[in-house]
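Of the protein chains in this complex, all but one are displayed in their positions.
Chain nomenclature is as follows: A, B and C, assigned in order of appearance, with residue numbering initiated at 1 for each chain independently.
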Amino acid sequence: MYTEKVMDHFKNPRNVGEIENASGVGTVGNAKCGDIMRIYLDIDENEIIQDVKFKTFGCGAAVATSSMATELVKGKTVQEALAVTNKAVMEALDGLPPVKVHCSLLAEEAIHAALWDYAEKNGIKIDGLEKPKNDISEHEEEEEY
Amino acid sequence: MYTEKVMDHFKNPRNVGEIENASGVGTVGNAKCGDIMRIYLDIDENEIIQDVKFKTFGCGAAVATSSMATELVKGKTVQEALAVTNKAVMEALDGLPPVKVHCSLLAEEAIHAALWDYAEKNGIKIDGLEKPKNDISEHEEEEEY
Amino acid sequence: MDRKIYLDNAATTPVKPEVVEAMLPYFTERFGNPSSVYEFAAQNKSAVTAARETIAHALGAEPAEIYFTAGGTESDNWAIKETAEAYSQKGNHIITTKIEHHAVLHTCEYLEKHGYEVTYVNVDENGVVKLDELKKAIRPTTILISVMFANNEIGTIQPIKEIGEIAKENGILFHTDAVQAFGHVKIDVNEYHIDLLSASGHKINGPKGIGFLYIRKGLKLRSYIHGGAQERSRRAGTENVPAIVGFGKAVELAVATMDERMKKELELRDYLISHILAEVPYVRLNGHQKERLSNNANFSFQFIEGESLLIMLDMENICASSGSACTSGSLDPSHVLLAIGLPHEIAHGSLRLTLSDDITMDEIKYVIVKIKEIVEKLRSMSPLYED
Partner (left out) sequence: MDRKIYLDNAATTPVKPEVVEAMLPYFTERFGNPSSVYEFAAQNKSAVTAARETIAHALGAEPAEIYFTAGGTESDNWAIKETAEAYSQKGNHIITTKIEHHAVLHTCEYLEKHGYEVTYVNVDENGVVKLDELKKAIRPTTILISVMFANNEIGTIQPIKEIGEIAKENGILFHTDAVQAFGHVKIDVNEYHIDLLSASGHKINGPKGIGFLYIRKGLKLRSYIHGGAQERSRRAGTENVPAIVGFGKAVELAVATMDERMKKELELRDYLISHILAEVPYVRLNGHQKERLSNNANFSFQFIEGESLLIMLDMENICASSGSACTSGSLDPSHVLLAIGLPHEIAHGSLRLTLSDDITMDEIKYVIVKIKEIVEKLRSMSPLYED
């Protein structure tokens, strides 16, 4: 059901863990499935993401997208990180099964939440970043017949 | 589905044919299945059935019961023939499947009809013999659940 | 003849060895429930997907439009009852024909008891549905036209494309029971404007207990069998993986061999028909001369009765039928033969021979000889026959 890339990131997730005194921490839950993801960012004075860690309570896809998302933002600027969409994460993983698309949103939202936390702590405003919801839940598609 | 006896009488039916100038001829049809049977009786002055023949347009059971019924009445008196029921015919054939019980009624009724014809032709009355119907049709059983 | 001559392929067919071969691993080794998470069962999911694709391809349909069922009967029940339910806002009228299989007729009768109205359109003496009658039957409340693709008793193939067009022009859904046609005749659901199509595995050398319903994308039909989320939540019940795989294989073979098979069957069938008609007196061919299934011959022999004929053929190692198999427990003459205008006693003397490409010309010749003998014997016993 999962691609090789997903399985690879699931089996050997990159950047699992916590960062003490992180520049920003974001935790989001998915109202649809009840799963939870937390992202820790270590951002330097040049707004470059020096380090990133995650913890996930979720399905295989949630673990793999967390892992891939952290890889994608590591070393990037805050603005670049903001541009990492769930679509980009899915593409980097060679796709996800349709029922698992929402899991990749979790990763996108967790990064946004961590960036928001970073911005709040530092009293700055990041262009294009909105206040994250605690619970995300994508637009319910009509059941497809 | 049929017993060996039924198959034997079906494969080698006894007494198939017609009797010219028969003492009595009876034809009955089964309203339930549309099948038809005709019995010819040759009855001597002592009211003994000297010969009997049949013709049947009907299923395997109809053929077999005609054959067996003619065997059972041959050489018997009119009164004895009258006592040959469809149950007796079925027993002599080691039984019939439930949906085929009505076929054996055809044989009983055809004999009765031939006896009636004989009685009418000779202006006599046979005790216990009623005017046969053209079409027999047993009491419809309730569908069994 | 030593070999059994099986001429009842419309009732059911043997499963082809290649099909059994394809199914076998799914009983004992790849037995996993395809809805499971582990890889071992995920393989089964792809096997089901592959079968679905093969079938969709054979119909010009999309895989997502194929829903596996337990057979043609369930497909017919589902198509008709759930269309009735889903479109009951629009109307309560259904049009079908007098010669449908009982799976359609009894389903329609069930609906009649529940407030629906059904028109049973007549067929002509060849068993072809009367299109003018069908058109006239259309009402503003008509929600479904259900006409079988080919008849199981007399083999007549219906003008499906025309019916599909009539349905389309009038904005009415069109269901066809293609249980006898699928795998025997080329079908394209788009060309023929078919919205719903029923088929069954065991009529094309596949396994019993498996069928499918084609449901055109966008139709609002709900489930008929409620439960788990299998078949995209439209048909519950653990997927019958071995049977689905076998069905897929059978379709693959049926499609690949169709032209050749039809050619051979046509030759045998036409020989059989012409010789029976020429050599046996008081006989008629039932069904359309040309627009008929390549493997179907159906005769009525006057003055004799079907079951006796079948038993005597069986004694000569010939398996045939009279009326449809599933009603052979019944005493009523076939509703199809009555619909094409046969009187009761002639309908009673009918014989259906349905061939396969496994039959040889020698066997057909033997069958002709035996039929002649047996018909003669039975007629000599018949009170209706005076020669």
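FYI, contacts are C-beta pairs under 8 Å (C-beta built on N, C-alpha and C of every residue); 3 or more make two chains touch, one makes a residue touch a chain.
The shown structure was predicted, so the numbers you read here are calculated from the model rather than taken from an experiment.
> So one chain is hidden, and I want to know which residue out of C:226, C:263, C:344 or C:365 touches that hidden chain in the complete assembly.
C:226
> Specify the residue from the set A:22, A:43 or A:59 that touches the hidden chain.
Per the contact definition at the top, the residue touching the missing chain is A:59.
> One chain is left out of this view; which of C:146, C:240 or C:382 touches it in the full complex?
C:240
> Write down which of C:191, C:260 or C:314 is the residue touching the left-out chain.
Final answer for the missing-chain contact: C:314.
> In the complete complex, which positions of subunit A touch the hidden chain?
Considering the whole complex, subunit A reaches the absent chain at 2, 7, 10-11, 13, 16, 27, 32-38, 55-60, 62-63, 99.
> Under the stated touch rule, tell me which residues of subunit C contact the chain that is not displayed.
Residues of subunit C in contact with the hidden chain: 4, 6, 8, 11-17, 19-20, 24, 27-29, 31-33, 35-41, 69-74, 76-77, 101-104, 106-107, 109-110, 200, 202, 207-210, 223, 225-230, 236-243, 307, 310-311, 313-314, 319-322, 324-330.
Rule of thumb we're sticking to: only the chains that are shown with their structure count from here on.
> Which chain pair has the highest count of C-beta pairs that touch?
B-C
> Centroid from C-alpha atoms only, then distance subunit B to subunit C, rounded to Å. What do you get?
Once rounded, the distance between the two centres reads 40 Å.
> At what distance in angstrom does the C-alpha mean of subunit C lie from that of subunit A?
About 54 Å, centre to centre.
> Counting only residues that touch at least two other chains, what does the list for subunit A look like?
none
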